[in-house]
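One protein chain omitted, others in place.
Here is chain A:
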């Protein structure tokens, strides 16, 4: 038994199947909760709608990342080959119209910058990486990456209420309902 200061993180409830989780999520959404999440070991299709979430904003960022790549590549090539040090090799001209020769590198850098934006954008949007999380305090939550399906409603949600939320979770079919506490010190 750990002692010290604890803070309530929220309730964690387990569901049997992806379908149960999906149906329960829609009910949590309709109840008006905002700070909550449905956990599963694989992405459940249709869950975004059931949770009332919109489309990920990631493509928006990636577009600008990719454009940065394109511009970097063009600046690098025109800057060095036309402005800084024009070298004529194999009688290939160096001027503003030599752009076909610059397509491959431009393409590659566009892809490279987009991929990095995708990676870091995804991590930033899903608030990763982080090593600790209150949910890791729960022993049953280990099953989330195996065959567990969970809903966690956080205490910072304005509608959170110790008794009612617990009841609500069991009403919508949750089992093993657990109050997860964060260890502060």
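Here is the rule we use: a residue touches a chain if its C-beta (ideal position, glycine included) is under 8 Å from a C-beta of that chain, and two chains touch if they have at least 3 such contacts; residues count from 1.
In the analysis below, contacts and distances are computed from a predicted model.
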Candidate names "Polysulfide reductase NrfD", "Acyl-CoA dehydrogenase", "ABC transporter permease" or "Biotin/lipoyl attachment protein"; UniProt protein name, chain not shown: "Polysulfide reductase NrfD"
Residue touching the undisplayed chain, where the options are A:135, A:155 or A:169: A:135
Residue numbers in chain A that touch the chain omitted from display: 17-19, 21-23, 25, 37-48, 51, 53, 55-56, 58-59, 62, 76-77, 80-81, 84-85, 87, 89, 92, 94, 98, 101-102, 104-105, 107-109, 111-112, 114-116, 118-119, 121-123, 125-126, 128-133, 135, 142-147, 152
